[in-house]
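Every protein chain except one is present and positioned as in the full complex.
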Amino acid sequence: MSLNTFGHLFRVTTWGESHGPALGATVDGCPPGVPVDEAFLQQFLDKRRPGQNKHTTQRQEADAVKILSGVFEGQTTGTPVQLMIENTDQRSRDYGEIAQTFRPGHADITYHQKYGVRDYRGGGRSSARETAARVAAGGLARAALKALVPGLEVVGYMTRMGDVTIDRDAFDWDEIARNDFWVPDAGAVGIWAEYLQGIRKAHDSVGAEIEVVCRGAPAGLGAPVYGKLDTDLAAAMMSINAVKGVEIGEGMAAARLKGTENADEIFMGEAGPEYSSNHAGGVLGGISTGQDIVVRFAVKPTSSILTPRRSIRLDGSPTEVITKGRHDPCVGIRAVPVAEAMMACVILDHYLLHRGQVGDGPRGVIG
Amino acid sequence: MSLNTFGHLFRVTTWGESHGPALGATVDGCPPGVPVDEAFLQQFLDKRRPGQNKHTTQRQEADAVKILSGVFEGQTTGTPVQLMIENTDQRSRDYGEIAQTFRPGHADITYHQKYGVRDYRGGGRSSARETAARVAAGGLARAALKALVPGLEVVGYMTRMGDVTIDRDAFDWDEIARNDFWVPDAGAVGIWAEYLQGIRKAHDSVGAEIEVVCRGAPAGLGAPVYGKLDTDLAAAMMSINAVKGVEIGEGMAAARLKGTENADEIFMGEAGPEYSSNHAGGVLGGISTGQDIVVRFAVKPTSSILTPRRSIRLDGSPTEVITKGRHDPCVGIRAVPVAEAMMACVILDHYLLHRGQVGDGPRGVIG
Amino acid sequence: MSLNTFGHLFRVTTWGESHGPALGATVDGCPPGVPVDEAFLQQFLDKRRPGQNKHTTQRQEADAVKILSGVFEGQTTGTPVQLMIENTDQRSRDYGEIAQTFRPGHADITYHQKYGVRDYRGGGRSSARETAARVAAGGLARAALKALVPGLEVVGYMTRMGDVTIDRDAFDWDEIARNDFWVPDAGAVGIWAEYLQGIRKAHDSVGAEIEVVCRGAPAGLGAPVYGKLDTDLAAAMMSINAVKGVEIGEGMAAARLKGTENADEIFMGEAGPEYSSNHAGGVLGGISTGQDIVVRFAVKPTSSILTPRRSIRLDGSPTEVITKGRHDPCVGIRAVPVAEAMMACVILDHYLLHRGQVGDGPRGVIG
Partner (left out) sequence: MSLNTFGHLFRVTTWGESHGPALGATVDGCPPGVPVDEAFLQQFLDKRRPGQNKHTTQRQEADAVKILSGVFEGQTTGTPVQLMIENTDQRSRDYGEIAQTFRPGHADITYHQKYGVRDYRGGGRSSARETAARVAAGGLARAALKALVPGLEVVGYMTRMGDVTIDRDAFDWDEIARNDFWVPDAGAVGIWAEYLQGIRKAHDSVGAEIEVVCRGAPAGLGAPVYGKLDTDLAAAMMSINAVKGVEIGEGMAAARLKGTENADEIFMGEAGPEYSSNHAGGVLGGISTGQDIVVRFAVKPTSSILTPRRSIRLDGSPTEVITKGRHDPCVGIRAVPVAEAMMACVILDHYLLHRGQVGDGPRGVIG
């Protein structure tokens, strides 16, 4: 990871500000011959797009992605793929106050302190709009994975929003795409909607916990000791706006477990090793086991709220900040497609990295 | 991060296996003119060294670090610093069974599946011995930070071990270095010792939670959007053996908070902005605020236990694994100096990165 | 250098194909607060732009650069700068034959062999149009250098075109910008024009030698041993289309020299060390001496000529290739602004790299 670039071989550089003319992702290192077009990518952008349901910001952005390079006659050429999304809903407004004030919980103050200059319109580079570019790049990664690893799937869903959680006993993969919260529990939907309505009415916001799972990844992805699969997944998730914690498998709960409880015992199955459980989250020593790869992360509550908070101005004078405007009461909802995109990029990157070092063929056969 | 290297400008490449002749760290990009010698580095290695107290493995390793390059007449020259630690306690033994068997919870099976070949002696590259090299590199980072940012401190401590925790109301910085558990709570020490004794007698092991704090870091370290300070800290911690979760500030608990609760309000202090609280953990938008930078992580219980666990052999046949030998019942204890080292490396790296892009001088002044 | 990215801290990723909708450069790591706008960049693009004089291709491209991100209110913000150039002169034509045929001396055949798919329109990614993006990025580098190192200049010029050369005794810096060949020798212009006219009439093309000089760079830029200033300059120049050789200072002629001839003796001047000569080309041990940094390179003759050359088709059948269309008889002419851009990028990158590792202040003072 190097400032605005992530990835080893599948390298994604995002660019652009919230209220500039456009933003996008420059993707280098994509394998050639991958079938992809704008419509394929657009489906993922539409999942993240604001204004899609009543629980997210009502800012209207088409978020239409254009492929400017690297794709020819419907397939990737192996050269850089430029994915551009034009900003269309940049409401003309007076930025006088925002330019002078630091919103608590935002990057306004740190960007100012670091650079001495900042694009204050809509948060500039620190806006969550940057994640649209990640979703576009993630769509390309999915297209490549589809071609290279048939059957591999990356699916994200919410597991908690403030005080409400899902019922893991009611887990239903098919339910995820059916509701506004990407929850795998049909019974939760109504409760969550009501809960969020209460938050919104109280002029407040709320945090969330999201889980992303990669199913069907082969064993052997990841590398010691700083290119571990879980290291890169942790970095990928932590780089998403508002994320404050990342877990693999048992995550923070591992601190409470005993060795006898935590052991994933190994058995020989039809197609290779199988495990009695998946406390490890599909990663041992930084390398995938072939089990589900399970990542979980927490998103803090939106800092932009209608309840006044104390802050200072550029000149050091005290002020109170109320953030009016079109903000999500729970940014965690729209973080789901973003996290899926990041995971797809990491998995593809490690697939290529493994193929580079070790080759396509089978390595350590068991049994 | 690139396989066995981490860092952008202060780049650390570790090498070596548990039972090879030596291991070490090749550190490139260290500023010149930093006063350092082997004795300075050794103090940090001694904190991590096995056999130091009755709660850690009784393997005897001198862990004596040698500086082979990059230091001349007591100061760094700006060229690569090679830090080598020879392995001295490689007990001669029969590895026949270990070579054929995969220990549950270890990287044995994934290394085999990835590479088709593995150094099975003591876990090879996946052994926690690799972290000795990190501690040496971290010592060098501390020497550089000492010269560049007077007053900056990096301190780690345990906050939980299985069922026992510290009492945050009894927090005492000075206590940390006084006890075997690096806990900042004198009252906890006896309770923890007794608890761990019970775990050991039950032929079991236990997880832990560690917190590392950087105090005195300037505002402005870190960069959007994949070179965020918290992104690199998350990667650094997740790359440590057995770590399953990483948190910044509120961490996973942020999912339960409301925006009104989570806001760190801003005031003008004598020397610059001050905050009413530090839910953010000292990082906003990936850039340091000047507050304490707070990272927390969980370590899983040691997989090597005396209680038998089911597994398979190379040929797929079933077996039971009991790991005899010299293993820590709680690897979290020795993870404390390792995590401090990683944080020191990340902070120094971002200090240099910031200086490269933005320069030495003050940038966005407030007030 | 990593596929389509070059630079350590000032990182330029170019993207785009000759006949796609657009091409550009994603520039990460630019210092903040650098005054720049599209008009400043456009002057460099206009130097490279086709159709500017009668000796270059008559393809008409506006080559108008748009800044899509990273610049706010007339100065850089420290976030990625996206520089986009739309392709406007994409003549509609039948690509049937070109799609099936490999032009000798072009990348057609190697792109096909590598990727199995290629954008054959105008050479796709391998087209010299890609260098427009470099020139845009180089303009940004110049803007930053102007702000950071007052007085530093990067100037390129031709020294040879086939059989004709400049007269070094008639060297005149001011002449360079006045003629169509960027030659520092007014007497050469007419001779060169006539010579090139002859080449064109003979349905042929010709190679060229270009020299680029950086004046006013401080001592201390560059680093051992793979981040040497001359190493990065060599890579930068060799990455330009059609370049087959790169020299620093004496270059290949150094093979013929004796030690007594090659020595640049050192004296103490008013402002620091001075040298009796500059055989070294301003670089010792990979680090700048403060003298002029002198790079020279050779460009092969355009492969696209009207004289038929034998080749094969995709199916292996033999064919003859005549490249009609709008091609430069000497691509070396337009390589001058490209090489200046590359040098500006390398110098800025090493300035930032040096500042990161060593800091802003003076280091080893002499005298």
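Think of it as A, B and C in the order they're written, each chain with its own count starting at 1.
Assume a residue touches a chain if its C-beta (ideal position, glycine included) is under 8 Å from a C-beta of that chain, and two chains touch if they have at least 3 such contacts.
Everything numeric in this text was worked out from a predicted model, so none of it was measured.
The chain that is not drawn here is touched, among residues A:Pro224, A:Gly249 or A:Pro273, by A:Pro224. The omitted chain makes contact with just one of the residues C:Phe10, C:Phe44, C:Tyr111 or C:Phe181: C:Tyr111. For the chain left out of this panel, the touching residue among C:Ala208, C:Ile293 or C:Ala344 is C:Ala208.
In the full complex, the hidden chain is touched by chain B at residues 2-5, 11, 13-17, 20-24, 26, 28-29, 32-33, 66, 68-70, 72-73, 75-82, 84, 114-119, 124-125. Although one chain is not drawn, its touching partners on chain A can still be listed: residues 9, 29-32, 78-79, 223-224, 352-353, 355-361, 363.
By the touch criterion stated above, the residues of chain C touching the omitted chain are 1-6, 8, 14, 102, 104-107, 109-118, 125-126, 130, 160-163, 199, 204-209, 219-228, 230-235, 237-239, 241, 244-268, 273, 276, 279-281, 283-290, 296, 298-305, 307, 309-312, 314-318, 332, 354, 358, 363-367.
In the analysis below, only the chains that are shown with their structure count from here on.
Pairwise, the chains sharing the most contacting C-beta pairs are A-B. Comparing each chain's Cα centroid with the centroid of every protein Cα atom identifies chain A as the most central.
Between the CA-based centres of chain A and chain B the separation comes to 26 Å, rounded to the whole angstrom. Rounded to whole angstrom units, the spacing between the C-alpha centres of chain B and chain C is 45. Touching of two or more other chains is recorded for residues 29, 32, 78-79 of chain C.
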